[in-house]
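With one protein chain held back, the other chains of the complex are shown just where they sit.
Up next is chain A:
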Amino acid sequence: MPSTQDWINDPLAVVEEMFAASQNNSNSGWETKAVEFFQDQLKERDTHTLVPSLNDVPLHYLKPNSLVKFRCLIQDMFDPEFYMGVYETVDPSTKTKVRMLRCGKYKDVTECGVDFNSRNTVTAERQTFYCVPIPGENPWVKEISSSCLTEARVVPSTSYAPSRQKRSYEEDDDMDTQPQKQREPHAGMKIPSEHHGNGDCKRQETEAPSSQTASASHLDLNFPLPGEKGPSCLVKVYEDWDRFKLNDTLEVYGILSVSPALSALADEKDASSSLLDPAESMETAEEQRVHSPPASLVPRLHMLHAKPLPHNNPLLPSAALEDNSAFLSSTLSEMASVREEILSYFTHVLLGDALAAEYLILHLISNVYSRRDVLPLGKFTLNLSGCPTVASYTERFYQIIQQLVPSSHYLAMSLQNMNQMRLVPKKDYVANRLVSGALQLARNTSLFLDETQLEQGQLDTTGVRNVTALGNLISWQKVDYDFNYHQMEFPCNINVLIASEGRSLLPSDCQIHLQPQVAPSHLEESLSSIHMHPQASSQLNKFRIYLSMARLLDYSISDEVTKSVEDDFVDMRKDDPQSISAEDLHRMLVVARLLSLSLGQTSLSRDSWLRAKHIEMLRRSRMEQHKCVNGNEP
């Protein structure tokens, strides 16, 4: 049995060993054994923290052909490819057969001369996914997940070639002491506050060395959101790739391959493209660039094991909740009290409006938990109307949300953005890839739509399409990807929060008008005080755990409560059939569900139901009030 260091530093040796052992007895099923071996190793306590992560460690610190992990989103799926699973080598100098069978699995490049005519060659199939870091992952997630990995990070760098070590140390220092240096304002997305210099809230990306980003500039790495950085990866999948879907978030454990031969092949082709034989000219230059980018920029990862991520909050244990009952029970008992704290914090942020704060909590823990034919259940799009337009309130508001949820994106619905941004992913047939758009997001990403940025003017065709796409996203939780000749529907699970002055032009599940308890004259002052509140990081972490936890809880309704809910509905309809429609009941059931979960209750109680009814009533009466006020306006 190889030691820990061996299977992390040289996983290929493990694979080769098993392959060699299998040669003596046929149908030994060494392939499943190899995969199982790695899975077992990773299952052991904390071994997975020893594996360096591509998200946190710059690529040149990682040892080629070692085991690494990568937290990512499947952005595109390329065509399956056939490779030499087993091949026979020929000694290139003597041209004689050495009768040596080699295994081609988990490798990009063959060793020694290959005998193409050998009968022992086994052709196998594998699939390639193009993976990018989870779009919109917030800086705190990255910081925390990289900090628990310091140990793993040391391991590969010590085994590094001495000639480069000096440089590594320098960069190491650089990153530890001045992480700010790497932070640049985003291109294409204007968050005015970034010019105000609120460093903490800036989106900070992985600490990719600047050399890498500089050279990456000519190559579009196809990130869904503008201004994102970080490594992207070609993940080669060997076993049941059908179980993966586009936009899945995964933690991939695989063998890193950065063989310069891959780049060499590509370079050479570029140079001599005119002399290519026709069999290879079928790939356009663009396609070449996209499908075989230099390995130094887009490393290849040969998947040994992949873990689907139900969430990307590093503060929560990555194992399923049921397996971690201690953690579950301790947080559950705390939930009610944390809820109080977070409620008062949000009330403060929302200028003293406690009801809106309540709804904000519900929105942040909402989640599409199931789909009934076309109907997504559990979505709770919130339209926060009446947002003050002074002192860039919405941006500050977003920054607070950013501090709390693992991934989020701020989309200013300015006319220019609407008319120019690519929201919907589109297939580029020339390069044969799916060009990403801002709506290609991982599950449970918070999408913050700032409608206060919208001004009067003309939406052009793209603009109309973008607004339609947003509308579809909200009503059906799906995005129709543009495949030029047809459209394809991809379900998604995105929490959309719309901040607007009046009622939003987009549909929403729930609209609440903000009622600031602060006099307009003091607005500016109290706004600036929001950030003055120093939130201890332990407090923040508590909130972060709370929000992610509430979303993962199971939920049920007992028969008893069902009955009383039904009775309630019938009674309400009896008094005034106009007062409550089926749609209202839908919403109330969602509110009740989220309210229970926010209190850490996994089944609906009569109290929660009444409370849900109560806050719904408050909200509705406020809406009517608001309507009247509007009606009186000239």
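By definition in this document, a residue touches a chain if its C-beta (ideal position, glycine included) is under 8 Å from a C-beta of that chain, and two chains touch if they have at least 3 such contacts; residues count from 1.
Operating definition for what follows: contacts and distances are computed from a predicted model.
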item	value
Name of the absent chain as recorded in UniProt (options "Proteasome subunit beta", "LSM10 protein", "DNA replication licensing factor MCM4" or "COMM domain-containing protein 1")	"DNA replication licensing factor MCM4"
Touching the absent chain when the full complex is considered, from A:S344, A:Q416 or A:T468	A:T468
Contact residue for the chain not shown (choose from A:N120, A:S344 or A:S556)	A:S556
Contact residue for the chain not shown (choose from A:W7, A:Y87 or A:F543)	A:Y87
For chain A, residues in touch with the removed chain	76-77, 79-84, 87, 92, 104, 107-114, 116, 123-125, 242, 245-247, 259, 261-262, 264-265, 268, 277-282, 370, 372-375, 377, 427, 429-430, 432, 434, 464, 468, 475-476, 483-486, 488-491, 555-557, 562, 565-566, 569-570, 573-574, 577, 581-583, 585-586, 589-590, 593, 604
